[in-house]
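Only a single protein chain was left out; the remaining protein chains are all shown in position.
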Amino acid sequence: MTDLQYVRPVRTRPLAKDARPVVSLKGLTKRFGKVVANDAITLDVYPGRIKALLGENGAGKSTMMSMLAGRYKPDEGTIEVDGRPVRFNSSKDAIQAGIGMVYQHFMLVDSMTVAENVLLGQEGSFFVSPREMEHRVGELAERYGLNIKPGERICDLSMGERQLVEILKLLYRESRILIFDEPTAVLTPEETRNLFEALWRMTEQGKSIIFISHKLEEVIALADEIAILRRGRIEGELDPESIESKADLASRMVGKEVLLEVDRQPAEIGDTVLEVRNLTGLGLTEVDLDVRRGEVVALVGVAGNGQKALVEAVTGLTKPPLDTVFIMGQPWRKFFAESTWNRSMCYIPEDRLGLATLPNQNLVDNLLLTTRKGFAKGLWLDKKKAAKHTVRLIEKFDIRPGRIHALAWQLSGGNLQKAVLARELYREPKLIVAEQPTQGLDVSATEEVWKRLLEARSMAGVLLVTGDLNEALQLADRIAVIYRGRILDVLDNTDKDTFRKIGPLMAGIVD
Amino acid sequence: MWEFLIPLFAATVQSGTPILYATLGEMLTEKGGVLNLGVEGMMALAALAAFWTSLVTGSPWLGFVAGGCAGMLLASLHAFVCISCLGNQVVSGLALTILGGGLTHFLGVPYVGLAAPGFDPFDFPLLSQIPGVGEIFFKHDMLVYLSFIIPFLFWFFFRRTSLGLHVAATGEMPAAAAAVGLKPIRLRYFAVIAGGFLVGLGGAYLSLAYTHLWTNGLSGGRGWIAVALVIFAFWRPGRAVAGAYLFGGVMAFQLRLQAAGTHLPSSLLLMLPYLLTILVLILSAWRGRRIDAPAALGTNIEPEG
Partner (left out) sequence: MLKIRKRDEPWKWGALVVFLGALLFSLAVSGLLLEGQGKDAIYGLTVLWQGSFGSLWSLEDVLLKAIPLFLCSLGVAVAFRMQLWNIGAEGQFALGAIGATWMALSFPDLPRFVLLPLMFVMAFILGGAWALIPAFLKLKLRVNEIISTLMLNYIAILLLDYLVFGVWKDPASFGFPMTPEFTEGAIIPGIGGSRVHWGIFFCVAVGVGLWAFMRFTRLGFELKASGEGARVARYAKIRYGMLVLFVMGLSGGFAGWAGCVETSAILNRLQPSLMVGYGYTAIVVAWLARLEPLNIAFASFLLAALRVGVENMQLKLQIPAAFGTIMEGVILLTVLAGQFFLTYKLVRKPRQE
């Protein structure tokens, strides 16, 4: 088994024979229209233990947790707390029963302070005093060893600190069961370690933790029990000690042999398609980067360290200083003034629905979004031709539902990403900028996307911007680590030590 | 020179008062995340309601409250359309202005030219004796004195009460409010309706204190100026006062110029407040920061499963 980064100090306390679950799900079912998101789920959660929920996207993990947290109401089945059935009409009821959830996208009011956010809805009286609120929250943070200043505004905090605020919210409400949805997606390795230690401390105080993750390594290290969800059903529960390898766990999750490792054959390297020379400005400092045809260069870093600025400069959304960005040999201004719709550059953004596609328009219109000049005859647009091509692409990439009149918002994450990919590859680009391309996708969709990106090397160079280390390690030839607007190093992925070096670099540690 | 300026400033305060009520009302609504462009129509209808009530009951105070209620009534239509029916907030507000304006004209016909009991200025004990300041601020009617406290109440509500924090949270991120068990929909209804009440008070001022007569077109664009002033004030009550008095001053000045019989054609003079509004918007956009506006302003809360 590959080296684990996290070692739990004290291995799981063995579960007492007569231990009663603090929360029990019995036959929980939830339907959305014709889709059965959760099918007769039965699960027990014990005090002082960490249960991991593993499953592909669309397996039903978030739905299940949303029911537990009171956001959705189950269609069938019951939830029991301390052996008694309960019904939650809102998240408030769940919170009162001691269940709280920390969402992947933090539910924090940016312009308010930490104290105001933690105490929101729990102020205790009609009249409030900021000083008193900050005092209360400060005490709580100290008790759990969380390093947070209650008077600071959320907009001034880092991601890791914001997560601590979310945790404080739950602790204040004396939640006994804390649910985490993909908690480490936005953390540096250092912050992840801090989080895990905080979680372990909380279990020592008798709290139960449920956490949803697709990061197998963390699941194995952190969990006392692993529950696997597939297509809305619990496939089984495992003891982490019984797992042989990550691949073993992955295959149990998906139910088929899934290689999380992609067979990457080196491709023929061609000329430079992107060159960034000593770029200073827009929040970046002295950035040097180049991408050649046939290779994948990954840009890794924790979200918010300058990736957006670099991507926006490269893709033409913001103007970089003169003589810093060269695309296909041409200076930035010239390239964007003269670029054609095809055989140039394409950008697959992180924000699939709101940026890469028109949510309320159908697939044909979405195809036309970036390829319209290819279907234009003078002033006129040949929509019939575009429709034909859309049909072809839907087939080729297996995009569901397979109707061209489906609206973008109706597509699932994986299908939407495939649609965007299909469109951009249709443009025969020479440079592809892909931002978090597999975020939120299940394993099979991820595999497909990876395959296509690697295929694309035959005609293009790929700049892959990602926070997923595994993705970078699987796909990239070279890995550049960005921290606070600076590229700290560019590592060669053929080097076996690369994996170990990336973590510290992401946190800004240069030795 | 002071003989000219002091009465001008005093007129500024009086002229700015309805704008102040309306601006704070709209600001309350917007802090909850809802844009209500119907202020002009609401003020007009409230002015009529206030006038009629005062005429019929003989009590200007009842009229004042009636004006607020009329504002609340129209605002609740907007609230229903936008919050429950997820209608487009911009268009709904415009519809409200059209409706409010039409209703006012239609129902006000029999009262044109009539006078109703209203509020008259009086000297505030002691404070009106202060030279200068006393004349400017403390020789007005009761509603002006009331308007002095409202900005403070507004500040207090949003910074020192839990309900205020809840409303503000709804305006910034309804999902965050829902996540902690608050009810963003109810909070929004509150913000829109309470804001509508304040706007109505501003309208009532026009027909009960500013004049005691009923005529058409009493609001004269003040409702729109209030909407602009909310932006100018960066959604903070202190600046709203400054803005309201700025416009009050311009309107008072304009009247004086007309009365004094200048050579400038009246049409051009009348343009002043509107030109100033555009100027004020330019300035605000230039110096304002993204974070001033409530982040969820203008968006509707989609229902979830």
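By letter and in written order, the chains are A and B; residue numbering begins at 1 in each of them.
Please note the rule applied: contacts are C-beta pairs under 8 Å (C-beta built on N, C-alpha and C of every residue); 3 or more make two chains touch, one makes a residue touch a chain.
A quick note: this is a predicted structure, and the numbers were derived from the prediction, not measured.
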{"item": "Given B:86, B:115, B:149 or B:242, the one touching the chain that is not displayed", "value": "B:86"}
{"item": "Contact with the hidden chain (one of B:5, B:56, B:133 or B:285)", "value": "B:285"}
{"item": "Residue among A:87, A:143 or A:484 that touches the chain left out of view", "value": "A:87"}
{"item": "Chain B residues that touch the omitted chain in the full complex", "value": "37, 41, 77, 80-81, 84-88, 90-92, 94-96, 98-106, 109, 221, 224, 227-228, 231, 265, 267-268, 270-271, 274-275, 277-278, 281-282, 285-286, 302-303, 305"}
{"item": "Residues belonging to chain A that touch the chain removed from view", "value": "33, 73, 87, 316-317, 339, 347, 349, 354-361, 365, 368-370, 372-373, 376, 379-381, 383, 410"}
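Here is the rule we go by: only the chains that are shown with their structure count from here on.
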{"item": "Between chain B and chain A, distance of the C-alpha-averaged centres to the nearest whole Å", "value": "45"}
{"item": "Chain B to chain A touching residues, read off their complex", "value": "159-163, 165-166, 168-169, 172-173, 175-182, 291, 295, 304-305"}
{"item": "Touching residues (chain side chain A, partner chain B) in the complex", "value": "32, 71-72, 90-92, 95, 101, 103, 107-112, 116-117, 120-130, 155, 169"}
